[in-house]
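The complex is shown incomplete by one protein chain, all other protein chains being positioned as in the whole.
Labels run A and B following the written order; every chain starts at residue 1.
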Amino acid sequence: MSSHKLDSKVPSGSIDQKWNQHKFQSKMINPSNKRKYKIIVVGTGLAGSSAAASLAQLGYEVSAFCIQDSPRRAHSIAAQGGINAAKNYQNDGDSVQRLFYDTIKGGDFRAREANVYRLAQVSTSIIDQCVAQGVPFAREYGGTLSNRSFGGAQVSRTFYARGQTGQQLLLGAYSALMRMVGLGKVKLYPRREMTELVLVDGHAKGAVFKNLITGEYESHAADAVILATGGYGNVYYLSTNAMACNTSANWAAYKKGAFFGNPCYTQIHPTCIPVHGENQAKLTLMSESLRNDGRVWVPKKVGDTRPPDQIPAEERDYYLERIYPSFGNLAPRDISSRQAKNMCDEGRGVGSSGLAVYLDFKDAIQRDGKSVVEGKYGNLFDMYQRITAENPYDVPMRIFPAVHYTMGGLWVDYNLMSTIPGLHVLGEANFSDHGANRLGASALMQGLADGYFVIPYTIGNYLAASASKKIETNHEAFKEATEASLIRENKFLNIKGSKGAMEYHKDLGKIMWDSVGMSRSEAGLKKAISDIQKLRHEFHQNVNVPGSAKGFNPELIRAFRVSDFLELGEVMARDALERNESCGGHFRDEFQTEDGEAKRDDENFCHVAAWEFQGVDKAPNRHQEKLEFENVKLSTRSYK
Amino acid sequence: MSSETGDAAPSGPKFSFLILQTSVGRKYLVAITGLLSCGFLLGHLAGNLLLLMGPDSFNSYAHKLTSTSLIYVAEAILGVIFLVHLGLALKLNWENKMARPQKYVKKKTFGPGENIFSSTMPYTGIAILVFLVLHLTQFKFGSVYMTQVEGVEMRDVYRTVIEFFKNIWSLVWYCVAMSLLAMHLAHGVQSSFQSLGIRSKQIGQWLKCGSRIFAFGVPAGFIFLSIWCHLQ
Partner (left out) sequence: MNNSNKNNMTIHLKVWRQASNKEKGKMESYTLSDVSPDMSFLEMLDQLNLKLMKEKIEPVSFDHDCREGICGMCSLMINGHAHGPQLLTTTCQLHMREYKDGDEIVIEPWRSRAFPVVKDLVVDRSAFDKIMAAGGFVSVNTGSAPDANGTAIAKVVADEAMDAAQCIGCGACVAACENGSAMLFVAAKVSQLSLLPQGQPEAASRVKSMVAKMDEMGFGNCTNHSECMAACPKGISVEHIARMNRDFLKSSLLQ
């Protein structure tokens, strides 16, 4: 249990001065020298695009890589609700301190204080930056920016652009990136899958990518590598993540020695459209903003199969309002999700599968009129109707929780550098700011904070100190990495088994959802570990990967990704098993209060668990970074 | 942040080359020449309405028009307008064909601007060109009769016109040509406003309505006159 490697590098001083002090004390690189440093940015979502653009503006030579055909398609684009910032434009008592506190508390006191404070501090600059880029945020008639309350916050600090905030913010960052591409300051490499991280003398000095069109491997050397490759929610197969979201780049880094922080912290979002059948490939999220006006309920009676309009009010259980009178339908995501599961476990779920609860707009329509409701949620209602063929203006929506976001990720220090020197990790890909549960509208904030306002300052600390030695792609390490990729690829192509990678993915997803999902138990987790090991073994014996190594072969890439998920899933289960407490999105059946709420163990688990790779079929080492709370009092998170 | 990138912003091509070098610029020219031709049509129709006033009025008008040397300048300008309109439209049409070398096996159309008028623009355009050539040979360079109005010797164009339309087949041909012109204008006029950027949410419907009235009204006027001539 050594943790000598986990130096969080949090600066000393009072919390509100840490970041300023750190910026001042950070090493500087002369503007004319910056162009001598080459930086690889993998991923072009909010964090990657904003980082690549900002670093190129500073003068660094940047290469940006993405798996899609265009950087604009990264999954940040799908975020609907909004982005938080402590602007206090509404004069409702918001402040950096309050955003900081809400985020720490929302994360169930499992995030690093200094990081979260910095996030709250830079949040205001993000909004300024985005508006200057031409992001069309919603506005009031007077022309000022509009805000709404979101995801369990008691102030209105969420900025939004209809139901497409992520899209607009990403297109803003993308436009900044494309500007730098046009100026020749960023080289763009779309349709590239990172297969190996290249280390030289223990430092990240480049990566090997598979060109998804030609199938060739390409080596890229750099002075530092940034991973902004998103989350790993697709380990559950069905999630709200895009189909291509994967853990492979992170996993390549993990296998080269980057510690993986809190892998078991996953967020299950309460308002998704329920699963319709076996062939489903993807779940669709309905913005959480729906809970501002929709009321969540199930029948009081177990096994009540009457259509919703025939269940009278007194026979309905508006359970969120009942259990959490002060937050009601706006209770945080982890709590709302778990209660939905509890209702279904009690046999009070609705719909043909019994795995859904109602989200009812009847009262809102009666109170405000259909046109008002349509104005607020029209596009979401249309989306719901398109998928389910039901009209939510007439019948209540059916919703069910789905995997949405992963708070865990590669461990990083205050500089956002992983345990591998030179390897920096931004956005959802790192573990840092959300603790055990993320609040609504915080993911966009973190991605852009990391990319626009943190990494441009902190990367200099590494580069100035350690990046003097130039490595070229003819270095032995690149040959080895390319060779390793080729060997792996040939292995997959030569198995010629009988089952597609997608089917293995589906099997893995079922294990993960059942045992490493909304509630976890020791027995279930142990079984999951052995089931995953078995499945992984079978996968490597029997997977069917058609086509060849050359040319465009999506099934081969899918096999890569599923193979990595099969390893990650086990580490997640191990992490969940070791964390003998319930906190945020991690709920262990054994650790709950009498009324079924999560029971934290601050004495033994107020730490980050960071896992160190030891070999695919060997148990990884668990390291700890103790979390010190100097500015907030650890309290039981109550939303009652 | 340094201003490493501050002054390197890409600037667009210079104006002098721009208009003809860009698709949007060429569309302006097609639109402007089209609208100018519409102006000519309107003038032509107004002049032709003098047929209703009798031979002397019409012949004097025609004489006045042709007896000044400015007519050559006007004709030259008209010729250039037609040629630019035609040439650019053909070039754009060719580029459009080139933009999709591999055709769809199955393709449906359902755009609100997609109709028989818009999809036949090149054909109606060519038909109008043919009509134009014949029209010039039939009238401007057609049978020449002479007459005197108030002691002035002049060409009796009135008689040429009436004689021409007395023939039922000539009338039919003319009416068909005018219908094709109406079709061309039905898309062309409103499309010109879009190309020139004049259309907007506020005046879009008005422009569309006005364009349609013009597109059908002017050819209808010509058709009316041709039938009137036939009945003389």
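Just so we're on the same page, contacts are C-beta pairs under 8 Å (C-beta built on N, C-alpha and C of every residue); 3 or more make two chains touch, one makes a residue touch a chain.
Quick caveat, the model's predicted, so the values are computed rather than measured.
Interface note: of B:Gly25, B:Pro55, B:Gly142 or B:Gly210, the residue touching the hidden chain in the full complex is B:Gly25. Checked against the full complex, the candidates B:Ser118, B:Gln138 or B:Ser170 give a single residue touching the omitted chain, namely B:Ser118. Touch with the chain omitted from the figure is made, among A:Ser8, A:Ser54 or A:Ser219, by A:Ser54.
In the full complex, chain A touches the omitted chain through residues 50, 53-54, 57, 68-75, 77-78, 87, 89, 125, 127-145, 161-162, 164, 167-168, 171, 174-176, 178-179, 181-182, 188, 190, 213, 240, 242-244, 276-282, 284-285, 352-353, 382-383, 386-387, 389, 452-453, 456, 500, 502-503, 544, 546-547, 551-552, 554-555.
The omitted chain makes contact with chain B at the following residues, 1, 3, 5-6, 9-13, 15, 18-19, 21-28, 92, 95-96, 98-114, 118-119, 121, 187, 190-191, 193-201, 204.
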